[in-house]
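Sharing a structure with you now.
Here the complex is missing one protein chain, while the rest keep their positions.
Entry: subunit A
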Amino acid sequence: MLSLHHEARTPVHAVPAGLKLLVLFVVGTGSFFVRSIPVLGGALVAVAGCYALARIPWRMAVRQWLVVLPFVAVIFVVQGLLVDWGSAVLVAERIVVLVALAALVTLTTRTAAMVAAVERLLGPLRRLGVRPERVGLVVAMTIRFVPVLKEQADQVRAAQRARGVEYSARFLTPLLVKTLRLADGLGEALEARGVDEDDSRL
């Protein structure tokens, strides 16, 4: 998902980040116990209502959508052929509700607030050896680097097209090399910026 933050003053934006993450978590787990097409359909309508309430421009909402649409379609067809079409509808609804809600949370929450909320919610797990600051860092860096990776993928594709290769799985090799190089540089940059392996705050 390439969701960017969408700044606005709406009731949805004003909900604290921690609460949004909790709702996402509850709906996420809950949806797996619901086996009713109308109930999940209702959830879908409710989420759509929240988009409207958050005044997300429809173009932005659609863009989130185009990315996951192919996956939903594939899963829907596979499920339909292997099991039955009723459960295919259920599975598709579940994914759509979850992705839409997750995208809504990212669109309406500043990353700093989100990271802080993740760290706070994971706080009680510290005793089990979970290090919330580290999880927070991973969340933040993921948000930062998804667009960078997408840009690299686009570059590799463009370079191949320039040489007359239209679609080829071989595009994965140079992308992998680029990604590994990025990861390498990133490790170095973190170290240069004062983050160490044994950092007590991580």
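As a convention for this text, a residue touches a chain if its C-beta (ideal position, glycine included) is under 8 Å from a C-beta of that chain, and two chains touch if they have at least 3 such contacts; residues count from 1.
Please note the rule applied: contacts and distances are computed from a predicted model.
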Undepicted complex member, UniProt protein name, chosen from "Cytochrome c oxidase subunit 2A", "Formate dehydrogenase (Quinone-dependent) catalytic subunit", "Putative ABC transporter ATP-binding protein" or "Ferredoxin-type protein NapH": "Putative ABC transporter ATP-binding protein"
Contacts of subunit A with the absent chain, listed as residue ranges: 4-5, 7, 110-112, 115, 140-141, 143-144, 147-148, 151, 182, 185-186, 188-196, 199, 201
